[in-house]
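Only one protein chain is missing from this complex, and each of the others stays in its spot.
So, chain A:
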Amino acid sequence: MGSSDERVVAVIMVGGPTKGTRFRPLSLNIPKPLFPLAGQPMVHHPISACKRIPNLAQIYLIGFYEEREFALYVSSISNELKVPVRYLREDKPHGSAGGLYNFRDLIMEDNPSHIFLLNCDVCCSFPLPEMLVAHRRYGGIGTILVIKVSPESANEFGELVADPSTNELLHYTEKPETFVSDRINCGVYVFTPDIFTAIQGVSSQRKERANLRRMSSFEALQSATRSLPTDFVRLDQDILSPLAGKKQLYTYETMDFWEQIKTPGMSLKCSALYLAQFRFTSPHLLATGDGAKTAAIIGDVFVHPSAKVHPTAKIGPNVSISANARIGPGVRLISCIVLDDVEVKENAVVIHAIVGWKSSIGRWSRVQGEGDYNAKLGITILGEAVTVEDEVVVVNSIVLPNKTLN
């Protein structure tokens, strides 16, 4: 129904080095958004999803990493997907909505009719074209992607209540102590440019309140409102919550998978989800082999074209092998991510683990985790350049970079 002039801009929030410290030790070497899931950098998945949006004009990555950390990636992905991708660095944290507002001039340059806002560390099927269709139908200023979760886990997220027939957002609350709803905020939104007006409204309101300066002793205790700078605007608490119930915001429910990639353990789980998705969207990316001339492949496996896997190895399910890795004879890999330049020697076994760049896994050694993606030590993580010597066993451990285990 949109005319060919209706351009769409997508914004992906990528965070910064002080955010996402739970992703260490992997994030000691690489910005979390560039950590590979299913063989592609984390941010690649929302970016390719954006490509499916009709009339997509531009993708912006907004974060507070140094520009040089994203420069190479951004230019190569622009070439590969034939869509302009640009990294914008925030000079200071502005909050999830403030960051969007900070770059509004740039975003509005193409005069887009709609703006998608995505969080980079969300793993889902990104049904963006469907969301846009629904949003146009609703006619509000924004539509939020929601998913149903178990009532016990709902309070880890933002809980939303929506009208069952109109899908209007009636109520929104962030991490409530009591149960409000089992529908939660997925961190994927589509807005019309009116969103900037809404953000500005919050900003000015805060300025006014600061000017009033009539602080009772009670207000003095509310350090939350006192210490926030006027241009720090949080999307959830400051925009979504107040606008709920005013026929401005709507919800779109996804029935597919959804996870947050906060910890390395979750990256292994999400890698599996994306690999499973490849079977439907891009099966040519998955490896095949029956153990005769090439290694035996079980389930969903990604092998980078430059990686070498010996024919007597058995790989999978849920394995991702990155560039220049060498997998030796008789190796068994199950549910793991093997990063660039890793060497896995003969007869070694790796189960429920992430093996850091340039690491070396010795002959007959065993690197394994229990496989509980949520537990702190549920999977074994080897940082960059870790050496596991022959026959050593590593179980449920996190090993910092450059360590030798013997």
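By our rule, a residue touches a chain if its C-beta (ideal position, glycine included) is under 8 Å from a C-beta of that chain, and two chains touch if they have at least 3 such contacts; residues count from 1.
Here is the rule we use: contacts and distances are computed from a predicted model.
> Considering only the chain that is not displayed, what protein name does its UniProt record carry among "Small ribosomal subunit protein mS29", "mannose-1-phosphate guanylyltransferase", "Nucleolar protein 6" or "Voltage-gated potassium channel regulatory subunit KCNF1"?
According to UniProt, the chain not displayed is called "mannose-1-phosphate guanylyltransferase".
> Thinking of the whole complex, not just what is shown, which of A:Ile141, A:Ile351 or A:Val386 touches the missing chain?
A:Ile351
> Decide which residue listed in A:Ser27, A:Asn119, A:Gln368 or A:Thr387 touches the omitted chain of the complex.
A:Gln368
> What chain A residues would touch the chain not displayed?
312, 314, 329-332, 334, 346-347, 349, 351, 363-364, 366, 368, 370, 391, 393, 395
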